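Only one protein chain is missing; all other protein chains are in place.
Let's turn to chain A:
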Amino acid sequence: MPLDTSAYSLALLRVDGRRWNELRRIHAQIRTQAAADGSSYLEMGHTKVMCVVNGPSEPGPRRGGVATGGGGGGGGGQSKNAEVAVNIVIAGFSSVDRKRRGRGDKQVFELQSTISQALAASLHTHLFPHSTINISLHVLSQDGSLLAALINAATLACVDAGIPMTDYVAACTAGSTSTYAANDEGADPLLDMNHQEEQELPGLTVATLGDSDRVAVLVCESRVQVSRLEGMLAVGVDGCKQVREILDRVVREKGIKMIQEGTVERGVGLNDMELD
């Protein structure tokens, strides 16, 4: 193994200098594209993704060939619920090795399907019969936690598009400090894995609905000992709550800025819930 994540036990610091329970820097913006209904840009460390949401809108007769992300969240067309169609483009320059991904890439297809189903469960799709919500995600740079970053970016863009939803779907990853083979009892769970850690250590992606403990997405593609799973999951869910706070702050700041600029009229605040 060329990687040196095994050095963790010496100083309890990870390869990028974080402690076990620290997130990477998350930077996000909404309303980045004026022409779209909703858009966002999100960085989790060096993972950078862009999201554009169009819709809900009814597809015309000509536009039949919309690439749907595995058909999650209802059928669209004449159905009673809106369809959530996710399309992911991974830029060739996004990772160190320039990988060519065709249209039928299985990995991308699975990502699309996961995101589509997760969002369809949170979005109030029954309010938009016969319509489609098109979510386009562009990966500009990859450094681990790709699925989590994509989910977070898609959530932000949906909020920006003004699509009603139950709550934010916030995601992050969690891992464990030792591999499956190493029968290490004192393995620490790790929060928000980068690419290097993802290569070497077992990890999972978890997304929760808002700041509740309700898990919306749980993806684990590596071998991990069952005894460590609970710790990883707990750390992951805790991370999701932190991520939700960050996303919420981004939305709030934008909203307050709009009120200050006079774009949106100020309404009734939360607390005058007395009747006249």
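Methods note: a residue touches a chain if its C-beta (ideal position, glycine included) is under 8 Å from a C-beta of that chain, and two chains touch if they have at least 3 such contacts; residues count from 1.
Convention: contacts and distances are computed from a predicted model.
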*Can you pick, from "Iron hydrogenase small subunit domain-containing protein", "Exosome complex component N-terminal domain-containing protein", "tRNA splicing endonuclease subunit 54" or "60S ribosomal protein L6", the UniProt protein name of the chain not displayed?*
"Exosome complex component N-terminal domain-containing protein"
*Which of A:15, A:91, A:229 or A:251 contacts the chain that the document leaves out*: A:251
*Which residues does chain A use to touch the chain missing from this display?*
31, 34, 37-38, 55-58, 60-62, 82, 121-122, 124, 126-131, 159-168, 209-214, 216, 241, 248, 251-252, 254-256, 258-276
